[in-house]
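Note that one protein chain is taken out, while the other chains of the complex remain in position.
By written order: A, B, C and D. Residues from 1 in each chain.
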Amino acid sequence: MASYIFRRTLMAIPLLLGITILSFAIIKAAPGGPVSMLMDPTMKPSDREKFEEKYGLNDPVHVQYFKWLGNMVKGDFGNSLIKRGVPVSELIMNRLPNTLLLMVVSTLLAALIAIPFGIYSAMRPYSKLDYTVTVGSFLGIATPGFWFGLMLIMFFSVKFAWFPTGGVATLNAPFSIWDRIHHLILPAIVLATADMAALTRYTRSSMLDVLKQDYIRTALSKGFKEKKVVLKHGLRNGMIPIVTLFGLMLPSFIGGAAITEKIFAWPGIGSLFIDSAFQRDYPVIMALTVVSAIFVVIGNLLADILYAIFDPRIEY
Amino acid sequence: MTALLELKNLKTHFKRKKVTIPAVDGVDLKIHKGETVALVGESGSGKSITSLSIMRLIPSPPGEIVDGEILFNGQDLARLSDNDMCKIRGNDISMIFQEPMTSLNPVLTIGEQIIEVLMYHQKLSKRAASLKAIEMLETVGFSRAKELIDDYPHRLSGGMRQRVMIAIAMSCNPKLLIADEPTTALDVTIQAQILDLMKELSKKYDTSILLITHDLGVVSEVADRVVVMYCGQVVEEASVDDLFEEPLHPYTIGLMGSIPSLEGDLDRLYSIEGTVPPPEHFPAGCRFSPRCPHAFDRCRNEAPVLREIGSRSVRCFLHDDKEATK
Amino acid sequence: MNGTTSELLKHSKKNNDSEYILEVKDLKKYFPIKAGFLQRTVGSIKAVDGLTFKVKKGETIGLVGESGCGKSTAGRTLIRLYEPTSGDIIFKGKNISKMNDGELRRTVRKDIQMVFQDPYASLNPRKTLKSILSEPMITHNLYSHKERKEKIQDLLDKVGFNPLFINRYPHEFSGGQRQRIGIARALALNPDMIIADEPVSALDVSIQAQIINLMEDLQDELDLTYVFISHDLSVVRHISDRVGVMYLGKIMEFAGKKDLYEEPLHPYTQALMSAVPVPKKKGVQVRERIILKGDLPSPANPPQGCVFHTRCPVATQMCSEQVPDFKEIRKEHFVACHLY
Amino acid sequence: MSQSNVEISQEELQLNPHLKEKPDTLTRIFFRKFFKNKLAVIGSILLFIIIMAAVFAPLIAPYSYEQQNLIDKLKPPSSEYWLGTDRYGRDIFTRLLYGGRVSLLVGFGAVLGALIIGVSFGALAGYYGGIIDAILMRVVDIVISIPSFFLLITIVTIFKPSVGNLILIFALTSWTSTARLVRGEFLTLRSREFVLASKTIGTKSYKIIFSHILPNAMGPIIVSATLLIGGVILAEAALSYFGLGISPPTPTWGNMLQDAQNYTVMLTAPWYPFFPGLLILLTVLSFNFIGDGLRDALDPKSLD
């Protein structure tokens, strides 16, 4: 297993290179630059050039890339060009936990609701409940998140004042778990809605497949009741593709919550990404691309490992 | 002698939209204690549905036992509550299936899959159950049973998995074992091993076997009595010796003639024209009549009944007179 | 109608015509096992490991063996669906083992055809009978439109199919009927040889007989050569003239069917024969059954020496060390066993 | 049987009872199965209405989509303005009709583009395998690994949003799932026996790809395409949220919803965000229902 992980990590290197080259090319192709965001318009062009020169923004793109790559390999993502002097790694590390917390909670929330519904749908396909779940999950897919988020704020935060309007915690208040949870609920619901829909569908079709399998019939022929058969024999098999899905969902943690983060003033990676893209803060964009690519790699690896854990047939 | 299992006019129908598909359409069958009965027929004859009906494992909806009785030790399984049926399944009646590769749960160890039955039906402790599981695995011929119980099915070959299936099925000393094409998916050399094992175990535990197969060779090796099904009905029933000596029903005759022999040369195989009709298109009259070389008008209009001729029975007008003579 | 006359014909043909249509020399097909970083080849599955036999024009060669013995791979390699790892396939004097797709298309594709096992998978579910049957002719640019139509009618007629069905799709037919379509497709190019890979094993017993009879009739009518691959010893016996018994990618025994079935020499063949359950017949003695131990070893890691020695009831020390030669013990009877 | 125009003898029917008198064409099977799925039928009807309304927008629309009437700003639904007016006093109903044209065009166009790229990648990778597969799939990995939203925003800033560019952009960012799907299908289909049969006949590769494999892979492709269209329509809305959608006054459902995403509007004229939101929802819902229905109806497994 260890050697497998090592090999997989090695194999991720060309992938990371490809991603960074493509990203670098794309962001350099985008018009504008950090200078136009950073600079006072009263600045003389010569001073602008001086600044650009200092940060190597006038070098040929490939030179810039290799310089960046060289530093990146050394673990140095550089400093933000906008929040000058702040190491990019610090910017990211400040926000990453928030994003991860939000995504993990919303994913768990989604899973907790979606999986039982999916299982039930699969046990009674084409029943009324199945139809309800189907329609409900598609509704979740089809609801634009930014609209939904603002609606929730308007109703549950402003009108009923049940939940805070945004942020990760109450300002100027001592840390409390309950307070954090309280702040998590609405954004997690918005994010979970879309995931929930997809997860329900996946669970349903996966369980439908599983419940058709011969070993389910075997288990039934042993005299077990349907519920036990579904939960003991069906679920573990049905969860294999679902668990894999969680691994593959990991990368979406990076950019997937951008809109929700913005609406709920949730200081996460997604909104950092959007801001940096608008501000052409190249080091931050590149670092986030790398982080996201690493998440992809980890996600895939995790998917494989989880697969192996859940499915004894897979061995490394 | 009362039968261990007796099917009386069993009808299992499938309802799809407005169409009713009579997959099993009035089957009578008896299995005595210690006896091995082979249920023979081609695909679509309803033999598997019959076996699943006995186990009450017909997916419902759309399937449903619409008529008839399944008397097991005098108890009508068709009318048993789901709870009571659960107590019989795997305990008094157990079953093995055609595909050993897919019949075992791939994510549970072999031990778990045996132990769960023992704990459930025999109320054994986990420890006792695993000892018993090891014993069962040894009984079906595994020398490394102790290690095997912690192993997963995918490490075993098809033949080994079928042994495990047999071990699971036999673990509660069932009175009846239903084996649905247990060797069809196996290679001949392995098939021989499995058939031997089944024979041995049925003798050892005095278990009756309902063997479902399309392979007449297997039937002749294993069975005491043979029931031939065609289109959801029993067309002929006889002891193995009687049947192979003199098949009565034209379908049985055709079936036996179709099989190339390992000995002796045949220039040309006997073949039955046409194909087995799907259940929604069962013909009127005798269901075999369109394919029957001897069919006459009556066959096409009137459905023959299963008629006893001595110790055997047949569903064919050709043998009406024979009954009269006997 | 073609009972005795065809039998006579067959024999006379075989006796006079000893010309070989197909020669297979030491054919090997290994599938690489890839693993590790960079997916290097770390081993190989020796699916076919040195096949040598000759096929006479008009005869039927049976290849029999248990699953995993490489018989299907052999069939597919013979027709060049797979690139052989080594060895020669000489068909009608031309070595086709190294030809590329273009050369194959120009030379032999028309002359060797294949019939597949699964009648459900072997027909494209989205094509009508007509386009399934005309595809070979269109590919090879044969016949005019009208001729093609006639040819299709003729083909359907040959396989006993109502020509009215040409615009129907495969899903409307039963397994047996589909297998007839598969055979008709194989015949569309008037091939010399047909490789039939388990053509009847997916069919019901009564249908099996129909297809076997049909294949025999067609052989007589069209002077076809068959390589018939099956795990079913009885069927192979019925249809073949000569039979090869395969085990782990190698032929263990190869002989005329009478010799092979009545006097099998190789212990594996003997065990195989004895394992087949046969319907009891009055007066026939129940044979002594040889039950083999264990399962087939993995073709990725076949045993040293004689590949069968791990299960052989009469194996000696030598068997585990030395690979037995494939020798002609009697006339036209080849065996790979140290016993002989 | 008497009215049958195909002469199949009674006897033949008896012997081959699988046959029906009338050929059961694939189209008919498809429709039969599709119409069994109620949600799919509802989705089709809804979508048909929506598409027709968009296509015939100039005939149906009571106003011009860009005609402002600043006196009638944010009027509630009435007989004059069926669905009310927006912040410039433009008729929301009219703008929804025209907006549908753009949104659906972007959806269909982008998915068509994504299919072309995705199917080409997937087909080549799946059919040839080996090195080609490895290289193409690495490219797919790379594109997938770049967060799509970031990619979208960056590309939008380079290309500037217009209908054509949005189509291009969405196509460029959403083809990867199709490529993976098609590759998977090709991997299984290329070893199916009917493909092998075609090879033994000597059929050329391109013909095998296009005439044998692709038609059989179409089911999952079409299904994923319908789901993708819904995704693109939502993505257009999300892009509009960042103000990077199609420039006004051209209406799209996304930029209408975005325009209505204003605290004042949501408080004082809640119908304005409601209608474009509802249409996006209904359309995406319809596509999903249809996709679900197609999944069953196009499943070749259930043909046999």
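The rule is simple: a residue touches a chain if its C-beta (ideal position, glycine included) is under 8 Å from a C-beta of that chain, and two chains touch if they have at least 3 such contacts.
By our rule, contacts and distances are computed from a predicted model.
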From the list "Dihydroorotate dehydrogenase", "Peptide-binding protein", "Heme exporter protein C" or "Protocatechuate 3,4-dioxygenase", give the UniProt name belonging to the chain omitted from this structure.
-> "Peptide-binding protein"
Which displayed chains the hidden chain touches across the whole complex | A, D
Omitted-chain contact residue, chosen from A:A194, A:I263 or A:L301 = A:I263
In the full complex, which of A:A142, A:V168, A:L199 or A:I216 touches the chain missing from this view?
-> A:V168
List the residues of chain D that touch the chain left out of this view.
-> 66-68, 70, 73, 87-88, 153, 156-157, 160-161, 242-244, 247-249, 261-264, 266-268
Those residues of chain A that touch the unshown chain are 30-33, 36-45, 47, 50-51, 54, 79, 82-86, 91, 94-95, 150, 153-154, 157-158, 161, 164-168, 171-172, 262-265, 267-268, 271-272, 275, 278-280
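Note that in this section only the chains that are shown with their structure count from here on.
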Average the C-alpha coordinates of each chain, average all protein C-alpha coordinates together, and give the chain whose average is closest to the overall one.
-> D
Distance between chain centroids, defined by C-alpha means - chain B, chain C (Å) | 32
Do you know which chain A residues sit against two or more other chains?
-> none
Find every residue in chain D that makes contact with two or more other chains and list them.
-> 16, 18
Hey, which residues of chain A end up touching chain D in the complex?
-> 14-15, 18-19, 22-23, 26-27, 29-32, 131, 134-135, 138-139, 141-147, 150-151, 154, 251-252, 254-256, 258-259, 270, 273-274, 277-278, 285, 288-289, 292-293, 296-297
Which residues, counting only chain C, touch chain D once they are in their complex?
-> 76, 79, 81, 101, 104-105, 109-110, 112-114, 116-118, 120-126, 135-136, 139-140, 162, 164-165, 167-174, 177, 182, 185, 189
Taking the complex as given, what residues does chain B use to touch chain A?
-> 55, 57, 82-83, 85-91, 94-95, 97, 99, 102-109, 116-117, 120-121, 152, 154, 165, 168
